[in-house]
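And now, subunit A:
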Amino acid sequence: MKWKNYTCLPKQFRNERIFDGCGISGYINIDGTKDNGKKIIDMLCILNERENGLGAGFAAYGIYPKYKDYYALHFLFDNEQSKERVLNYLEDIGYLIQSEPIPTKTPMDVSNSPIIWRAFYEPRQKKGISSDEQVVQLVMEINEKFEGAFIMSSGKNMGVFKGNGWSHEIAEYYKIIDYKAYMWLAHSRFPTNTPGWWGGAHPFNLLNTSVVHNGEITSYGTNMRYLESFGYKCTLFTDTEVIAYLIDLLCRKHGIPIPIASIALAPPLFDEIEQMDKKYQIALKSIRATYRSAMLNGPFSIVVGFANPVPTLFGLTDRKKLRPLVAGISEDENTLFLSSEEASFKRLIIDSNGLYTFKKIWHLKSGTAIIARLDEGLIREGFEEPFKNIKLTVTGI
Partner candidate 1 sequence: MNNTEKEGAFKLEEKNIIEINAAPNNKPLNYKVLNEKIHEAIKNNHKKIILKDVCGQRFIGASLQGDLEIIINGLPGNDLGIFMDGPKIMVNGNCEDHAGNTMNDGTIIIHGNAGDVVGLSARGGKIYIKKDVGYRIGIHIKEYESKYPIIIIGGTAKDFLGEYMAGGLILVLGLKFCLDGTVIESDQPICGNLLGTGIHRGKIILRTEKDFTAKLGVGAKIFEISEAEKNEIEPFIKEFCDIFNIPYDIISKKPFKVIKPISKRPFGGNYCGQII
Partner candidate 2 sequence: MSLSHNIPSYFHIKVDRESCKKCKRCTTHCSYGALSFNGERIVADDSKCVACQRCVVMCPGSAIRIVKNESFLPPHGNYTRRIRNILWAQSGNGGVLLSATGNDRPIRTIFDDLLLDACQVTNPSIDPLRETIETKIFFGRKPKKLEFLTDKKDSTKITLKTEFMPNFEIDMPIMIGHMSLGSISYNTCMAIYQASKELNILAGSGEGGLHPDFYEYGSNIITEIASGRFGVDINYLHKAAGIEIKIGQGAKPGHGGHLPGEKVNSLISQTRMIPKGSDALSPYPHHDVYSIEDLAQLIAALKEATRYKVPIGVKIAAVHNSAPIAVGIVRGGADFLTIDGFRGGTGAAPRIIRDHAGIPIELAIAAVDERLRQENLRDEITLVAGGSIRYSADLIKIIALGADVAMCCMPVLIAMGCRVCQQCFRGLCSWGIATQQEYLVKRLDIDVARNRIINLFHSWNEELKEVLGAMGIDSVESLRSNRDRLRYIGPNPKIAEILGVKHAGE
């Protein structure tokens, strides 16, 4: 079936939640070494039982060193007119440093592709509003109001490549193998319905935050309405969009450190909280009460890439462990891998004829974040108590 629109849901599917099962993968090289796309493609493509050819995507961090100070906007356009409108608009409100097509494989073997474009952009300085916030508003505006246009990603020195097709098709189409990144995220989809729109594939991105997600959020309505009161526009009707915005809200807008933001997303049970020291009880209850609408409910596992202030890879599952997530660290302890299935790691081992080995492979504790930061390394392994390795002070006690 052919759809005319790539940048928004076909009309008959609007207002309808999209559910999908998925495969997710991601890794970070802690010393900042950049890899080409081979590993991530291998890791993702081995999970092909988890996809049905209706969407895949990649996020790569560190790919635009030349333009690292500008927002790298990755676009999907339905046609030339929508492209012109958006680019003209960008020139009106800011500076287009560079504007060019994203290299793609021709002839296309991915059916019906849109115009794929990128622009390096800097918003004009405005008093009282940060350029980050301006870009967030720009993304919301273009995705909501500009017909035939969609921003896939808006971070600096990073980009999202995604579309409608099998994971190997998308990888080839975008020539993922040619990009060099220190952190990679990847996703393949198994949606329940078939609208072939490219924007709906993962990763979801806002600024430097990219999310790949497996599962379905049963708290979608609660989360969405919470985000809307902070000005986010949830126009895509997917859970993953909501997760990306929640992380943006917690980590960027509210300045909450990732380990604590992860508690807000998947907090410990009250029964567990009651067992803890008073200080932790107060902190955890404050988090649960204040961010009760940010809590993610239902089955999910997510891998999140993050670059502000420090590039970070972060993985989390729901509190009841209804979706899988496996972690592995390389023999030299320089690379942390996350994936839906251990097969992703095994694939790397086989591929290298056993030269590439893992020091440790482990399953995460439910509702517990695993976090690795550039330069710092693995700071949480995904089975700690909520405040392990954190010297917490609570004002007032």
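Candidate entries met the following condition: all candidates are chains of the complex that A comes from, given by their letters.
Convention: contacts are C-beta pairs under 8 Å (C-beta built on N, C-alpha and C of every residue); 3 or more make two chains touch, one makes a residue touch a chain; residues count from 1.
Nothing here was measured: the structure is a model prediction, and the numbers come from that model.
Looking at 1 or 2, the chain of this complex that touches subunit A is the one numbered 2. Residues 15-17, 19, 21, 192, 215-216, 218-222, 224-226, 228-230, 253-257, 260, 269-271, 282-283, 285-293, 295-299, 319-320, 322, 376, 389-396 of subunit A are the ones touching candidate 2 in the complex.
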